[in-house]
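These notes are about the structure you will find just below.
This view holds just a subset of the chains, kept in their places.
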Amino acid sequence: MTNKVQIPWQDRPEGCNDVMWRYEENPVIGRYHIPTSNSIFNSAVVPFEGGYAGVFRCDNKAVQMNIFTGFSKDGINWDINHEPIEFVAGNTEMIESEYKYDPRVTWIEDRYWITWCNGYHGPTIGIAYTFDFKTFHQCENAFLPFNRNGVLFPEKIDGKYAMLSRPSDNGHTPFGDIYISYSPDMKYWGEHRCVMKVTPFEKSAWQCTKIGAGSVPILIDEGWLMFYHGVITTCSGFRYSMGTAILDKEDPTKVLYRSQPYILAPSTQYELTGDVPNVVFPCAALVDKEEDKVSVYYGAADTVVGLAFGKLSEVIQWTKENSL
Amino acid sequence: MTNKVQIPWQDRPEGCNDVMWRYEENPVIGRYHIPTSNSIFNSAVVPFEGGYAGVFRCDNKAVQMNIFTGFSKDGINWDINHEPIEFVAGNTEMIESEYKYDPRVTWIEDRYWITWCNGYHGPTIGIAYTFDFKTFHQCENAFLPFNRNGVLFPEKIDGKYAMLSRPSDNGHTPFGDIYISYSPDMKYWGEHRCVMKVTPFEKSAWQCTKIGAGSVPILIDEGWLMFYHGVITTCSGFRYSMGTAILDKEDPTKVLYRSQPYILAPSTQYELTGDVPNVVFPCAALVDKEEDKVSVYYGAADTVVGLAFGKLSEVIQWTKENSL
Amino acid sequence: MTNKVQIPWQDRPEGCNDVMWRYEENPVIGRYHIPTSNSIFNSAVVPFEGGYAGVFRCDNKAVQMNIFTGFSKDGINWDINHEPIEFVAGNTEMIESEYKYDPRVTWIEDRYWITWCNGYHGPTIGIAYTFDFKTFHQCENAFLPFNRNGVLFPEKIDGKYAMLSRPSDNGHTPFGDIYISYSPDMKYWGEHRCVMKVTPFEKSAWQCTKIGAGSVPILIDEGWLMFYHGVITTCSGFRYSMGTAILDKEDPTKVLYRSQPYILAPSTQYELTGDVPNVVFPCAALVDKEEDKVSVYYGAADTVVGLAFGKLSEVIQWTKENSL
Amino acid sequence: MTNKVQIPWQDRPEGCNDVMWRYEENPVIGRYHIPTSNSIFNSAVVPFEGGYAGVFRCDNKAVQMNIFTGFSKDGINWDINHEPIEFVAGNTEMIESEYKYDPRVTWIEDRYWITWCNGYHGPTIGIAYTFDFKTFHQCENAFLPFNRNGVLFPEKIDGKYAMLSRPSDNGHTPFGDIYISYSPDMKYWGEHRCVMKVTPFEKSAWQCTKIGAGSVPILIDEGWLMFYHGVITTCSGFRYSMGTAILDKEDPTKVLYRSQPYILAPSTQYELTGDVPNVVFPCAALVDKEEDKVSVYYGAADTVVGLAFGKLSEVIQWTKENSL
C-alpha cells in the first residue's frame, strides 16, 4: 500500500543492554507544537505517500481533546494541522462526538482506518476511514459506552474485521482487560472474547490494575506482535508502562507469549513529570522487517510524544524468553 | 403465536385510586418455591400453549444465580423446574456462563427469545432462543461486558432486531442509562443510541441514580409502552421503583412520554424487607388489549415475585398526563 | 401568641419504664395522607388559633421534596393542603428553590418563622415568615450551601436572632456538628460558634457520625431544652436516633447537659422499615408546662410521622442524670 | 467438666425439610431484656453447674458495647446481670478496653476461657478466664489490632492452645478470611496460618465478601465441626448468613468439608429488620451427642438472640454432601 520509506531510527547507545531504547532527542513532539495545544501525546503514525501521516491527540488550552492530522518526511519532524479533523458521514449519519482522543491508524485493504476514544454519552470507540488524510468518513461507533483503546487488526481475520478494545467505566477506570470483537462490515460487532486479563500482583505488578492495546498488531512469523500498556496503582495514582505480547495468527484470543517484565517504563524527566506523571503509553509502531527495526511512538506523561527503538527480532526473542 | 388466554387479574380494590394496584395474594411466587432456592425474583413470563411459560431467576442457597423454566395454566400457580436451563449451542460454540440472572422473554416471528444478564468476565447480555421451552439454543453475547437489563423488542424495527440495554460496571453500578442497539442477525450488534438518561434529582428523584428497561415493550397506538425501573440512592443504599415510558414506534430513540412519578414503589412488607430491601423491579408484562388489562410481574426485595395490575388505557393515559 | 390548647397525649403505658413512649396509633400521619404523596415525615407543628398548624414535608410520587401547610384541632387528625406552599418575596427578591424539606416552625415576637433545607445550588437554610399560615414571605437564605437542620430559637438572644444549623456537604453527609449563628435582622448572619460535636464511638456510639438540631429549643429553668438527632454508621447505612440536651440560657454555646443514651431509637416496624430504614428524626415539640407534658413529632423511616410523649420534668431530670 | 443437662430443643416442624430450623419462640432473648440494653445479640452459652452460663453482648442505650454474664436452667429463660463483667488482672496488668463485643466461651482443661472483640486502639482479640463466672481474669490481648472473631478450640492441639481469628481493619471491614494461631501459654501467639478464605462470587456468593469463625469448634469423628458466618455485599450493605465446615482434627488448617450453601440465612422478621438488617451471626453451639442434637445461638439483625436446632448427624452429613 505504501512505498518503502526509511523509518525513524537511532542505533542502540553504547553500554545499553535494554531491548528497547529511547530516541535521544525525545520528546519527538513537544507539548506546544501547535499554537493552541496544551499537550500532544498518545498519537498514531503510518507510512503515507513516501513519508508519514499521523493522527495526533492535541488537547488544547481549554483541555478539550481532539484529533489532528499531521505529515512528515522522516517521522521525526512533523507538520501538524492547526485545526482538528472534521468528519463527514461514513456508514452513519450519527457522527456526534463530545471529544476525541487516543487515536490509532491502520491500513486495511484499500484505505486507512482510524479508531479513537469517542465521547458519546461517555467514552466509546469511534471509527472512521480516509483514503488521503484529507477527507475522513466517520462510521458507527463500534460499541456501547464505556470503552477505550480500540485497536484494529491490519488484516481481516477469517473474513471479518477484528478489533481489540478495553471495556471501561466513565472515569479513571480502576480495572481493564483486553477483549477482541469481530465485524463483517465495520458497522455491527459481535463474537466478543476476552483476550488478556490483568496479572496477579505478585506475578507482574506493573500490569496488575489494567491493560490496554497499544499499537496496531504487527504480523510476524509467530503471529501478531503487539505493544500494549499496563498499569499499576501506586499511592500517588496510576503508573503506565509498556509490554509486548504475541497472539496467535488465526485465533488472536490465544496469547502465545506475553512479557512478564515491561519493555519500557517511565524513567526520564519527560515521562516522570507532566500533566500526568509516570506514563508511557504506546499508540503506534513502524516496522522495517528487512532492516529488523521497530520504532514505537508513545505518549509520555500525557504531555508529549516519545519515540523508542528496537531490533524487531530481539523484541520477539525477548518476548518469548520473558513470557508469563 | 399463542392462543388467547385469560391473563392473571384482580379488579382495583375499592377505595384505591392508584393507576396500578397489587395482587392481594402477593408474593405470587415465594422465595422457597423450589427446594434449592434462596429467592425467586426478577423473572419473565409469556403466553405459551394455552397457558404461560416463564423463565425464572432462582438464586440457590449458595446464592448462585441461574435461570429456570416454569409453566402455569393461570399465571398465578407455577411449576418451576428444579434444575436450571441447560443450553445447547445456537449461533456460537462459546456458551460459557459464570452466572445467569434477570431474564426477559419475548416472541419474535417464529420463536421465543430469552435475554439475561450473563456472566462472561463480568455481566453482559446473554441471548438464547427456544421453540418449546425444552431446548434452548444459546447465541453470542450481544455486547462486551459490562452490561445489564438487555430487553428485546417483540418485532424487528426497520428489518433489524432491536435491543434496549444498560451499560454498567462490574459492581453495584452507581450510574446507568438506557441505550438501544440493532442487529441484522442476532449475532453482530451496532447503531448504538442513547434512549433515556437519568433525571435531575429535583425533577424526579426516584430515577436519578440509574434506570433500566424492564418488561418487553408493548406495541400500542402511541408507540412502544415500557415498564422500566428507576433507582434513587438513599443513605441506606438503592431504592428501586417502577415507571412507564412510551417510545416512538418507528424510531424508539424518541421518547414520547416518560412518567415523572413512579407508578409503583416499594411499600409493602415483602418489598420493604428481604435480601435487598426496597426493590420493585419489573421484568415482564402480560397484556389483554380487548379487556384493557395489563399485568406486570416484578421482583420484590430481590427475594420474591410480585404481580401488579392496571387498566391498559389508564396506564397509557396516566403516562401521557404525568410525563416529564 | 396562641391560646392554651390541649396537646396530643397518652399516658405512659403500664409496665413501661422508658422516659418517653410512643403514641399507640402511630404513625400519626401515614405516607399517603394526601393524594400526591409518597411519604410525609420530618415535619413541624405549632399551636395556632386554638388548635395547631403545621408545615409538612411531603415528597410526591416523583420524589420531589416540598413543604405543605396543614391544620388540626387536636394535633392528631390533620388536614394537609394538597398543594405546596407558594412563597412571596420577604426581605429578598431571590426566592429560587430547587427543593424544600425538613421544615421547622417557631413563633418569635410577632410572627411565625419557618426554616427548612432549601435547594439553592445544594442544600442550605431557607427562611420565611407568616402571620396566618396563608401568606408566606420568603427571606434570604441564612447561609452559603451546604447546610441542613437550621433551627431558630424562639426568642432573640442578646437582641439578636439565633439559629442552630449543621454544615454539611452535597450528599449523604458522613459528618456533622451543631453550630449557632446570630443575626440582627434575619438577613445577615455571623458570630458562628460550634455548639456540640459528635461523640467518640466508645462514649456514645449512637451519635458518633453526625448530629443535628431537631425541635425548636424549649425554654426551661435550666436553659434551652432541645431534642436532637444523632447518627451512627452501620454496615447497612445510617441509623438516626433522638437525644436531648440543655444549653445555657444566655450563652447557648455552653452545653450544660447532653444525654449519653438516646431517648428514642428505631425499634417499631414503621421506624425499622420504609423508604430509609432505621430513622427517628425529631422536628417539633409541643409543651404544656402546667401539665408537665411534652409531645415530640418525629419522622420515622423517612416515610411517616410518629408522635412520642414524655413528662417534661422527667425528660429534664433524665437528661441531667444521663449527661455525657 | 459439666453435668449432662438437657439442651434447648424443639423437633423439626412438620413439612420442614431444612437441615436446621428455628426455635418457634424466637427471638429467645429480646433487645430490652435488661433495663439498660438497646440490643442483646452475638452471645455465647456453655453448660454450667447443671444448667447454663452465658456471656452476652448487651449494647446499652448509649450504644456502648460490653459483655455481661447470665445464667439459665434451660438455655431458654435467662437471668442476665444488669452490670457488665468487671475484670481483674490475669497474665497481664494491661487490661485497658475501650469496648467489648461478640464474646465466645469455651471450657479448656480446668477453666472457662472467654474471647471477645476488645477495643485497644482498634478492635483486637481479648482473652480472659473464669472458674465460676463470678471472677474473670483478663489476659494479654492475643494479637495486634485489627482483628475480630477470635474463637478458641476447646482442646489444646499438639500441646498448644489454638485460636481462629479474622484479621480486619478499623471499620466495617470489606474483606476477611479465617486464620489459626497457636500459643504455648495464652500469652504469646504465633504459627499463624490461613485456614479458609472467601469464595469466588460465582461459586458461593453468600460468603464471598468475608467470613469469620462462629461457635467454638465441636469435636466429631470427622474432625472439628464449626458454624461460621459468611457475608455478601448487596447494594444495601452486608448480609450475614451461617454455614458449616469440618476441619482436620490434628491439623485444623486442613479444611475437609465446607458448605457451599448456607445452612441458615436471614428470612424472618427479626432477622430482616433491626439495628442492622439481614444478619444471622452464630456465636455458640450446644451439643448433645447422645441425642444427636445441636442447638446454635446466633445474633439476629444485631438486635436479638435467636436459636436454631438440628440433628448433629444430619448437619454433618449435609456438610459433607454439600461441600465446595
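Going by the order they are written in, the chains are A, B, C and D; count residues from 1 in each one.
What we mean here is this: a residue touches a chain if its C-beta (ideal position, glycine included) is under 8 Å from a C-beta of that chain, and two chains touch if they have at least 3 such contacts.
Just so you know, these numbers come straight off a predicted model, no measurement behind them.
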| item | value |
| --- | --- |
| Copy count of the single sequence across the entire complex, 4 present | 6 |
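Here is the rule we go by: only the chains that are shown with their structure count from here on.
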| item | value |
| --- | --- |
| Chains in simultaneous contact with chain A and chain B | none |
| Maximum centroid distance from chain D, chain identifier (CA atoms) | A |
| Rotation angle superposing chain B onto its copy chain C by C-alpha atoms, nearest 5 degrees | 120 |
| Approximate Å spacing (C-alpha centroids) for the pair chain A, chain D | 55 |
| Length of the line joining the C-alpha centres of chain A and chain C, rounded to whole Å | 59 |
| Chain centre separation in whole Å, for chain D relative to chain C (CA means) | 41 |
| In chain C, residues with contacts to at least two other chains | 236-237, 273, 277-278 |
| Pairs of chains found to touch, sorted by chain label | A-B, B-C, B-D, C-D |
| Sites on chain C touched by chain D in the complex | 17, 201-206, 232-237, 239, 260-262, 265-267, 269, 272-273, 277-278 |
| Complex interface listing, chain D residues touching chain C | 31, 35-36, 38, 59-65, 98-99, 119, 172, 236-238, 273-278, 302 |
| For the chain A and chain B complex, residues of the former touching the latter | 92, 94, 120-122, 124, 140-147, 165, 167, 169-170, 175, 177, 179, 181-185, 187-194, 197 |
